[in-house]
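Note that one protein chain is taken out, while the other chains of the complex remain in position.
Moving on to chain A:
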Amino acid sequence: MAAAAAVRSSMGLTLTLSRVIPGCGTCHLYRLNSCVGGLAGASRTGQLHRFGTLTRHLHSTTGLNHSEEGSSNAEDPEDVVNVVYIDRSGQRIPVKAKVGDNVLYLAHRHGIELEGACEASLACSTCHVYVSSDHFNKLPEPDEREDDMLDMAPMLQENSRLGCQIILTPELEGIELTLPTVTRNFYVDGHVPKPH
């Protein structure tokens, strides 16, 4: 894996990590036909070459609730938190994560289509997830600013949270995070197409 870091002197610290996701041919999940697709949902029968570049910015002067990306090498069993993402097509994607991992960046590392347009600075709602009911109440109360952003998320539910604000703890073992099916091919006049 290649990593390059660049530091900017203005407005906080910028850390850029570049990481090449290995091609499918080397992945055991692909060979066992257990791969559930990933970012582009490309055909598994064809060659899939994906370069994922993860860039994150640590703005030290803004975004008090800015969360950092943790490491995902979960070796110590006490540190392991098993998480399941349920993607927009309903596929269950189990992930072995670590205490301290951030739910948004964990998703990115595993090719799960959870956007994070504002990079965890509570300025958008694109990392909106539904939290399994068993675990929802174990999360700390949302900051008022998180609630303000959640208000803008389509299909808001009682168990909605922003993924970038969820940090894994041992109590969250088994947590399931469902990505809302936000895609609506919407018509200006409100017409809803009949399923076909």
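Basically, a residue touches a chain if its C-beta (ideal position, glycine included) is under 8 Å from a C-beta of that chain, and two chains touch if they have at least 3 such contacts; residues count from 1.
Definition applied: contacts and distances are computed from a predicted model.
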item: Record-based protein name (UniProt) of the chain missing from this complex, from "NADPH:adrenodoxin oxidoreductase, mitochondrial", "Sorting nexin-2", "MIF4G domain containing" or "serine C-palmitoyltransferase"; value: "NADPH:adrenodoxin oxidoreductase, mitochondrial"
item: Options A:Asn102, A:Ser125 or A:Gln165, residue touching the unrepresented chain; value: A:Ser125
item: Contact footprint on chain A, counting only the chain that is left out; value: 8-11, 39-42, 46-47, 49-50, 53, 55, 57, 59, 62-63, 115, 117-119, 121-126, 144-145, 147-149, 151-154, 156, 182-188, 193
